[in-house]
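All protein chains but one are shown at their positions in the complex.
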Amino acid sequence: MRLFSLPPRSARRASFGLAGRFALVVSALSLLSGCDFNFWRMDGPQSTIDVAGPVAHSQLQVFYTTVWVTLTIFVLVAAVLTYATFKFRARSDADEHAEPPEQSHGNPLVELGLIGASVLALVIIAVPTLRGIWFTYDVPEAEKENAYHVTAQGYQWWFRFEYNNEQIENVGQLTTSNELVIPAGRPVRIDLRGMDVIHSFWVPRLAGKVDMIPNRANHLWLKADEPGYFWGQCAEYCGDSHAVMRFRVIALAPREFNEWLEQQTSAARAVQAVAGAEQTKAQFASYRTDWKRNEAGYDPNFDLNPLENWKQKQFPEKNENPALVAKGRELFQAKTCFSCHVVRGHFVGGSAAYPDLTHFGSRTTVGAGLLENNSEQLARWLRHPNEVKPGNKMWTEGYQKNNIHLTEDDIGALVAYLESLK
Amino acid sequence: MDATVKTHLIAQEPKAPAKPLVLWRPTATTGLISWLTTVDHKRIGFLYGVFALFFFLVGGVEALLIRAQLMFPNNNVLTAQQYNTMFTMHGTTMIFLAVMPLSSAFFNFIMPLQIGARDVAFPRLNAFSLWTFVAGAIVINIGWFHPGGAPDGGWFGYAPLTSKQFIPRHSIDFWVMGLQLLGVASIAAALNFIVTIINMRAPGMTMMRLPVFTWMTLITSFLIILSFPAITIALVELMMDRQFGTNFFEVSNGGMPILWQHLFWVFGHPEVYILILPAMGIVSEILPTFSRKPLFGYPIVVFSGACIGFLGFAVWSHHMFTTGMGTVATAAFALATMAIAVPTGVKIFNWIGTLWGGHLRMRTPMMFALGFVWMFMIGGFSGVMHAAAPADSQQQDSYFVIAHFHYVLIGGSLFALLAGIHYWFPLMFGRKVSEFWGKLSFWVIFIGFNVTFFPMHFLGLNGMPRRTFTYDGNMGWNTPNFIASIGAFTLGIGIAIYFAVMIYTYFKGEKVGRDPWDGRTLEWSISSPPPAYNFAVTPTVHARDAFWYEKHHKEEIAKENAEHAKAEREHGGIHMPHQSIYPFIASVGMLIGALASSALDSNAGQHKLAFAITGGVIMLVGIFLWSLEGADGYHLHLDKDGKIVEDPHAKH
Partner (left out) sequence: MSSPAVSGPIDHHQDVTTSTGIPNKKLLMWAFLASDCMFFGTLISTHLVYRLYPPAGNPNPTEIFDIALTSFSTFILLMSSLMMALAVNAIQKGNLRSMRFSLLTTAFFGAIFLGCQVYEFWHFVVEKKMTITNSILGTTFFTLTGTHGLHVLIGVVWLMSMYFYSFSGRVGRKEAIDVETMGLYWHFVDIVWIVIFTAVYLLEYL
């Protein structure tokens, strides 16, 4: 299993710091901000270079072709330009006032030759480009049978995924939000739909982006060679919170994928009260309240092994407080959360235009891939959604329109309930 | 044309005196009124330049705020909406209010001088273009002072985000109406330049003797008149959707948002060449001058410019490779886009050919021009990478694209425009910028620019999308963003030095006489600053680098000029157009109309319709009086030293 991993930063920083005077100055400056100098490796979680599937790989190959061709031309032209600049420079006052050079007007042969050479260079780029266009457009014929179908819908500012093949009795197809789980090693064909404005579906390590445009049926295909956890993001400006419209793709081995489907198609988990009065008493946790706008909502440890962490998230937490969960479930109704959000098996009043929360607790993120899904961050989100994600509908159409106010205790109970939805 | 046949038509002098219908014929030569009523292409060019540089600073401040926000992950300098406003206004301002009018300033000031004309073909239309441009700039920026807010839908304004449903604020209305006015201004100016270049060339100035900058002006003007209609109609459709509830982009009634993208980019791509071709023209003037030899392969440079302009209309969909156009369309647009690289590359080869064998004098304009060649080359190569559609699907809307077009627009357009300011400054104001300070500003700008934008290639390839007000620290984007911000502030300092030097030079700079650079084209043949009538005698052109030829055939030219001067005196002297206030009034009417329809709300009891109609009426009155006062002018007579011997206005 090849997951992206953060490189051992400190060692590299030391070796790179010697690279030159300029680098020293910059690194001195950048140490202030805790920078590292690995950026040239471009192996971040949304890298288009460190690819993990055939579509992104094909796109990368085309890119490399363009890089090598243009780099070759650049070196040649730049060398001539540099030579000309230094060779023909006027070095002294006498030079400047010398008789002007020969007033030549050009050389058609040289010019036509250069035009021919540039056309040739472009042909070298054009051939893989054309091949890439056809390859990346749709699942190859040979694999069509094996392709898995999903529909992805873009809303302001979150993603909804419909599993067209997974029907649930009396409900329809399986839907999830903001985390797309796919089988690894199998091509996945994703139908893309824009539900309000234009969005764009982009998981750089798996495939280039394709836009989700209202009134237009777009699609893309991708394949994750190995199981893994991939970062994705909306890539078309779609309003206030475009920057925080993110999502994740989790690729699982076939057996795990089927287990996951089984879990998801079942109704929401109900927490049973445990015997013993003391244990069932609601214990309110206290959460941080002094979040700054745009403050990071992730734990660096999560990134070290995200897929493993995602798997952990599929199991109920050990220190659940059934009474608190029950209180949260009541509040979910009392605070009208259910009128937008579906929790299959608990509440059915919700609509498709809002995220389905049936298995919310099994996701790794809150607020469309923005915050890590843990109690602390969930409490932050519930306390003031607009601070986290400006203009979002939970704030404008939920909290504001329905005049919802949550006390810290309410938040604690809701967090407990939501986290219990595995 | 043989003018001798037509002398009977010219000999109808003296003209009828000022007509009774005309209410007011302004004659002020100094003061505010003289500027509002001026029809002198040099004054209009100067005003274009001043407004453009002002908005360039505004756009620069917006850019620095963007970089301040992105300097650190999870930063909190701007709110999401403020940030979105900043990038929208930065793009709109830099394209429409800075680079285009700065090019326009040179079109106005330099082009008539280069073809040996005394003014543009329609001097009053020229004034109208200027004031309508100012009106458009006001409307776009009025949102800063209005509760509706400044535009925040992106400079591309993709429907349906810009529909009333998703942005009900007036911000988008300002953007729509402002761009409409700028469209009117640009088209009017471009029509004027086309007629001027085709029809007002000095005798002997054949098309293939036109200076390259004038050629690029002509091509750019054609691009403007053919591409702006597409965005004007798109904006009309968007405006109708917003104001009257029509369905052009209304998804629920079957509207297709993709249509907006097509209309926008049918304009948007030629617009890219509208921004770069004038810059290429300027560089094609500077490199030969400072190499002291003619442009290498003039016909091919001109032809490739035309080729770029023509192909520019056939590649718009390469901005839409990710919209799911299908394989064939994607392939066709990818190949067409690659084809554009050929004429562009040809220009680079020819510029290097121009340097080859020359005597390069490394003055500040030359430094900027060489900087242009280098930076444009890098921008061009990353452009080829975008042309490869599969690679583009990863780069589209990422910081890689930002790096690319800033290399083309700053490293390209802006460097050339800054070079042009340095180059023509002595001609415009008779003063020369200090070489030390000029070169210092060049190096600070050059380094700052590269430090800002080179790391963005890495950011883009590492998956950072554009138009995002925040990012997390775990994405590997921290260092490049930090470096880019440092670079941006360096660039800001460089620009500040540049401006300070220019302002100082304007007031206190070293005085220079005519032709300080040993120029090659006609504009250098006149004294600096140029007199109102430009040429004491309309020059006769014998060769491509007309002034270079004059300098090497002094006696022959002097004799010829003396004859022409005599003939011109006999036929009534130098004809000058009258000043006029009506173009200004028509523009004011348009401003009122545009403000009323964008800023007012008829439901809120504001008299939207009344104000809009008032604006329309003022505009119509302006246009009617403009046509009634007629296009006539007065005559100047010069003595041997080029001094005006008669009071120009005494005659009528």
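Chains here go by letter, A and B, matching the order in which they are written, and residues are numbered from 1 within each.
Note that a contact is a pair of C-beta atoms (placed from the backbone, for glycine too) under 8 Å apart; a residue touches a chain by one contact, two chains touch by 3 or more.
All of these numbers come straight from a predicted model, not from anything done at the bench.
For the chain that is not shown, the touched chains among those present are B, taking the whole complex. When you scan B:Gly254, B:Gly513 or B:Gly605 for touch with the missing chain, the hit is B:Gly254.
The residue from B:Ile138, B:Met240 or B:Val621 that touches the chain not shown here is B:Met240. Among the residues B:Leu36, B:Ala117 or B:Val451, only B:Ala117 touches the chain that is left out of the figure. Here the missing chain is touched by one residue of B:Arg201, B:Arg242 or B:His318, and it is B:Arg201.
On the side of subunit B, the interface with the absent chain consists of residues 1-4, 6-7, 9-10, 19, 21, 117-119, 121-122, 187, 191-192, 194-195, 198-207, 225-230, 232-234, 236-237, 240, 244-248, 253-256, 259, 263, 266, 538, 540-542, 560, 563-564, 567-568, 570-572, 575, 577, 624, 628, 631-633, using the contact rule stated above.
Convention: only the chains that are shown with their structure count from here on.
Subunit B has its Cα centroid 39 Å from the Cα centroid of subunit A. Subunit A contributes residues 6, 26, 29-30, 33-40, 42-49, 56, 58-60, 62-63, 65-67, 69-71, 73-74, 77-78, 80-81, 84-85, 88-90, 95-96, 98, 100-108, 110-111, 114-115, 118-119, 122, 125-126, 128-130, 132-137, 156, 192, 194, 196-198, 200, 202, 204, 207-211, 213-216, 218-219, 231, 233-244, 292-298, 300, 303, 390-391 to its touches with subunit B in the complex. Subunit B meets subunit A in the complex at residues 71-76, 79-81, 83-84, 154, 158, 160-161, 166-167, 251, 254-258, 291-300, 322-324, 326-327, 330-331, 334-335, 338-339, 341-342, 345-346, 348-350, 352-353, 355-362, 370, 373-374, 377-378, 381-382, 384-385, 387-398, 455, 458-459, 461-480, 482-483, 486, 548.
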